[in-house]
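One protein chain omitted, others in place.
Per-chain numbering from 1; labels A and B assigned in written order.
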Amino acid sequence: MSEPERPAAPNASDAAGRPKIGVDEWVASAEERHERSRGLGGLVSRGWEGSPAEAKLIVFVALASTLPFWMNEGELFSYGLYTLLYALLALGLNIVVGFAGLLDLGYVAFYGFGAYGYALFSSNHYGLHWQAEASIPLIVLGTAAVGLILGLASRRLLGDYLAIVTLFFAQAFVAFVNNSNPKVAGEGLTGGPNGIPGVDPLNFFGFKLHSTKQYYFFLLIVFSLAAVGLYFLNNSRTGRAWRALREDPLAAEAMSIPVNRLKILAFMFGAGTAGLTGTIFAAIQTGVVAGNFDVALLITIYAIVILGGLGSIAGVLFGAIVINVSTQFLAPSNDHPELKRWLFYGAILLIAAKIRPWSRTAAVFVGTAAFGFVVHAIASGISSDWTNGTVVDAGSAASAIRNWVIVPSGHTGFQTWAYIVLVAAIVVTSQLKGWWRMAALIPTLYWVAVVWENVLVQQSAVTALILFGVLLIALMQARPQGLLGTARVEIV
Amino acid sequence: MPMLLRLSGVNTYYGQIHILTDVDLEVAEGELVCLLGGNASGKSTTLKTVIGIVEPRTGTVEFAGEDVTGKNTSYRIKQGMAIVPENRRLFAPMTVRENLEMGAYLLGRAKKEDFERVYSLFPLLHERRNQLAGTLSGGEQQMVAMGRALMSQPKLLLMDEPSMGLAPILVERNFEIIKQVHEAGVAVLVVEQNANISLSIADRGYVLQTGRVVLTGPAKDLLEHEDLKKAYLGR
Partner (left out) sequence: MHLPLLNIIDTVRQLGWGGAFELLRNGIVLGSVYALIALGYTMVYGILKLLNFAHGDIYMVGAFLGYGVLSILGGPLAPTIAMVPLILLMFLGGMLGSGVLGVVVERFAYRPLRNAPRIAPLISALGVSFFLANSALLLTHGERFNYAMYQLGGDPNTGLPGPLNQPAFSVAGRPVTVVQVLVVSTSIALMIALTLLVSRTRLGKAMRATSYDREAASMMGIDTDRVIASTFFIGSVLAGAAGVMFGLYIGETYYLMGFLAGLKAFTAAVVGGIGSIPGAMVGGLLIGVTEAYAAGYVGGQWSDVAVFGILILFMLLRPSGLFGAKTIQKV
């Protein structure tokens, strides 16, 4: 009776006695949920995964090229150009986090290096006005070198220590460019809080880019090249080594994969990409200030990479589209203010439509509508100043909203309490089970509308940031692999 | 003899991997049962299923006449189970006394009698009570692990590979202690690779292979069983 050959079961506790089984089981269950995703979403994502990479790229470029023909200049700038810019920036982060499993929270600092670098070499600041074909390669190499230095300094750090060092590094970068403005060559180096204005447009061999359209096509080309380059990089020996590294750093080391060199390499590639994006950003903005490189941008880029899926190039693009479009919808300067309302309510409806069976979904919606009218009637019965506040940016839906949602005027502190009550209501609802949950969902959904109309809509840019935070938390639980990525990324 | 522990038709999975298949196992009150099997045969998983760290997908775990499937570990320990984990798993940065206290965690404050009972079984632990558990030798650590499990006066003591990583002389001492505990009226379920020594003190035995019970019977019959001799006893 000999033991048959069979791969070691995951319960074979390791020498230290701490079972790895937990992680394996968790990943397996996350992937299982992924497999089960049916319907249109599942079909599209499986169809996408099945098609070859060249086809994906061609489809994307073809679709993206049509944008300038049906969007006006402003729309192309905010929806087209910025999506590509974010996507390019996120590609670099994806190398570091998604390919190599390094939790780099100082990533935006490299973007800042690139932007400030271009602003120094090609602007009125020092009057240098270098051509882009000279300054961009120099800056990309320089940023990669900074990445090398930070990588060298933190090569011995494990996962979360690396995260804190890089986060602190980013903070130190912003503090430096913002507060200290050392005199170099008779001029403050960073311009302090004013930043550096008057940056040149990109200028290759005398050919100047000046319209949004030109920048858009330029970025499209750069992004496509970078994506192709990364695709080959990911499938090269180095890419496979990175994969080994992120799935099990210790095993990788035991297989004599040069862990340190790979980490530093990933850092350099990421930094270089960020530097390149920074130069383009500085040119588009025709100026840089320290505030462009804050934690909000870091979270936005992380949200893109995580939503799209760690380690997936196509995912980065998806993430960039979703995140940038919603950011732009929620931006205060949006030309179509009613759009943000539709986006918000649409998202809420989509989430609520996850309730099964359908009859229950319908019951919740009808219940919420009825609940709203009852509350509104009671509130206006008590005093008219509970319902006579101004509805902001409502457009055509204004009267419907005015008769359903309570918008008080002159009750100071209502906004704060309304928001806190909403957070508490969501906390409580999620803890309830069965019918109780359904019952709690109705007032909670209504309260979402109240808070939106009273608080969030007025500060929709902040709302976008709050929602990105929530998105990160929710994604980690519901779908850690994002739309197209892998759940199995261990930080190194 | 009334049954203390009964596993019926237990199937346990880790993710999609099927670990235990239709395992039936019984331990009577005051009985010493050993569960034999090689690497990756599912021994530890059986034990984890008994104590409630892993839940079976199908099948039931009954303890002291009650269905405890789906109940958490704390509940089962309160009902009278205790475990000496594989590799002892002591809390190395805590003192011997504190380790023992953790064994009686569910009883609230650990009682003096419990300490004395354990110290009388292992007088050495009384001497070492203020020493950090991580600084003890392997044999002493095994005593702490046993003492920790006995603090809660269990009806059923679960032992996961008590011979692992110990010198042969210590293994023998260890099994003597197990025998001693058993003779005091505590039912014991020992999970072991070392079939010889465990069968020599056990009343009954089970043999697991790739997650299935392939052999079962009184210990002395198993000792004579041809297959088992070839596979484990080297005769």
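One rule holds for everything that comes next: a contact is a pair of C-beta atoms (placed from the backbone, for glycine too) under 8 Å apart; a residue touches a chain by one contact, two chains touch by 3 or more.
Quick caveat, the model's predicted, so the values are computed rather than measured.
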Handout entry: Which displayed chains the unshown chain touches
Key = A, B
Handout entry: Among A:Ala274, A:Leu471 or A:Leu484, the residue in touch with the chain that has been omitted
Key = A:Leu471
Exercise for the section: Determine which one of A:Met71, A:Leu233, A:Ile257 or A:Val455 touches the chain that has been left out. Expected result: A:Val455
Exercise for the section: State which residues belonging to chain B touch the missing partner chain. Expected result: 51, 53, 72-74, 77-78, 83, 85, 89-94, 98, 101-103, 105-106, 108-109, 148, 152
Practice task
In the full complex, which bits of chain A touch the chain not displayed? Write them out.
Solution key: 14-19, 22-23, 25-27, 30, 97, 101, 103, 105, 153-154, 156-161, 163-165, 167-169, 171-172, 175-176, 179-180, 250, 295, 299, 302, 306, 310, 415-416, 419, 423, 427, 430, 455-456, 459, 462-463, 465-466, 468-473, 476-477, 480, 487-491
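The working rule: only the chains that are shown with their structure count from here on.
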Completion exercise
Distance in whole angstrom between the CA centres of chain A and chain B is 50
